[in-house]
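The complex appears here without one of its protein chains, the remainder shown in place.
Lettered A, B and C in written order, each chain numbered from 1.
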Amino acid sequence: MTEPMSDRAPSFDLRSRASFQHWVTHTLRYNDQDPIGHVNNSVFSTFLEQGRTAFLHPIVKSAAHPGLDIVLARVVIDFLKELHFPGHVEIGSRIVRLGTKSFVVANGVFDGASETCAATGEATLVFFDTNARRAVLPPPSVRAEFERLLGG
Amino acid sequence: MTEPMSDRAPSFDLRSRASFQHWVTHTLRYNDQDPIGHVNNSVFSTFLEQGRTAFLHPIVKSAAHPGLDIVLARVVIDFLKELHFPGHVEIGSRIVRLGTKSFVVANGVFDGASETCAATGEATLVFFDTNARRAVLPPPSVRAEFERLLGG
Amino acid sequence: MTEPMSDRAPSFDLRSRASFQHWVTHTLRYNDQDPIGHVNNSVFSTFLEQGRTAFLHPIVKSAAHPGLDIVLARVVIDFLKELHFPGHVEIGSRIVRLGTKSFVVANGVFDGASETCAATGEATLVFFDTNARRAVLPPPSVRAEFERLLGG
Partner (left out) sequence: MTEPMSDRAPSFDLRSRASFQHWVTHTLRYNDQDPIGHVNNSVFSTFLEQGRTAFLHPIVKSAAHPGLDIVLARVVIDFLKELHFPGHVEIGSRIVRLGTKSFVVANGVFDGASETCAATGEATLVFFDTNARRAVLPPPSVRAEFERLLGG
């Protein structure tokens, strides 16, 4: 997605818990680990998905506007610290940019209840009509909620 | 499923390639490995699913009988040898038992093109109507194909 | 493993929470779901592994007897109910059989905090010396703890 988006200034420090608007907790699994003995990088994609799904599905997927969904266009993940089983992660989410048909949600993945940020990420998503199979403008009520989150 | 099923005698040696009716090949992935440095046991469930899906979906899921599917009721896996990345597996499948609404498909998971059997498995599946959400008798044409496979 | 094992009578009802000695909780993930819209069967293998790992690693993997581990020889899973995201599972574990070099741990996978048992399973594991790479008799202290659990 190359459309221009609003941008908040100053930018958030995604390594700080204080930056996030929504939190979800997920348990680590034995087979999240790879032969290096740490949680494999692909699981971080899943952590981001867990964070944004819990944050945004209640807003986007509603009986009030059936057929609306959000699809992933781009993901960026910065790996800062290894994660080790057993344990859990706490995943913070915040809306950081908003376009007409797309937006960016930022995430921080924290090691348990600690201040240790294991990874930060940004996912660009597109509002999508599952019937027409194309990007769409979100309904006004959804747009308003995203604007509120962007400013929050 | 506790219904009585036909049983072939003598039983097949699932560690022998000669026992199988259908084959599919799948590549191993780096993150199939766990900290012990071998392919994690949960991936073997996926190998069995790959084998039976490629074998049976063309028979079961057809425009001739929409809404018919097969769902898993039970799985048994015997782990015989470790698998190591990189490489591939060759998964053999065969129908070994048939009831009125259910059947058993047996699998052998072989290490690449070798005679080394890494695991054997048996999966009990139920013919299922996805609209009625319940077990059903399969249509006669599907039943006939399974009877042919049972005897083959 | 074909060695004879002790067996408790009467056998436990693995669909009942009252049967289990140890519990662990795990969160469901969006991508645990497959196209049918429920948690894929391979994830149940992971749930069993989560249960027995949390239950038995503190007993088996200890500084008192380095090199001792447990490896999976066989798994049986009975699928009783679908699981749906989002949510969590509570996994119960109990020792149900004990041989000289192997044992069976049974599991029940429950849908959240409810009494709904989504699956039961039994895993046969072998005491293993990671240096010698072969099955071994467990040290007396480990044996004693497993005997205590078998009788408990």
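Please note the rule applied: contacts are C-beta pairs under 8 Å (C-beta built on N, C-alpha and C of every residue); 3 or more make two chains touch, one makes a residue touch a chain.
Computed from a prediction, not measured in an experiment: that's the story for all the values here.
Listed by label, the shown chains that the missing chain touches in the whole complex are A, B, C.
Among B:5, B:54 or B:136, only B:54 touches the chain left out of the display. Take subunit C: the residues that touch the chain left off the picture are 30-31, 33-35, 37, 40, 42. Residues of subunit A in touch with the missing chain: 36, 40-46, 49, 69, 71-79.
Remark: the residues of subunit B touching the chain excluded from display are 25-27, 29-31, 46, 49-50, 53-54, 86.
Criterion: only the chains that are shown with their structure count from here on.
Judged by the touch criterion defined above, the protein chains are all mutually in contact, each touching every other. With chains reduced to the mean position of their C-alpha atoms, the one farthest from subunit C is A.
Remark: subunit B and subunit C have CA centroids separated by 23 Å (rounded to whole angstrom). Averaging C-alpha coordinates per chain places the centre of subunit A 33 Å away from that of subunit C. Of all residues in subunit B, those that touch two or more other chains are 40, 42.
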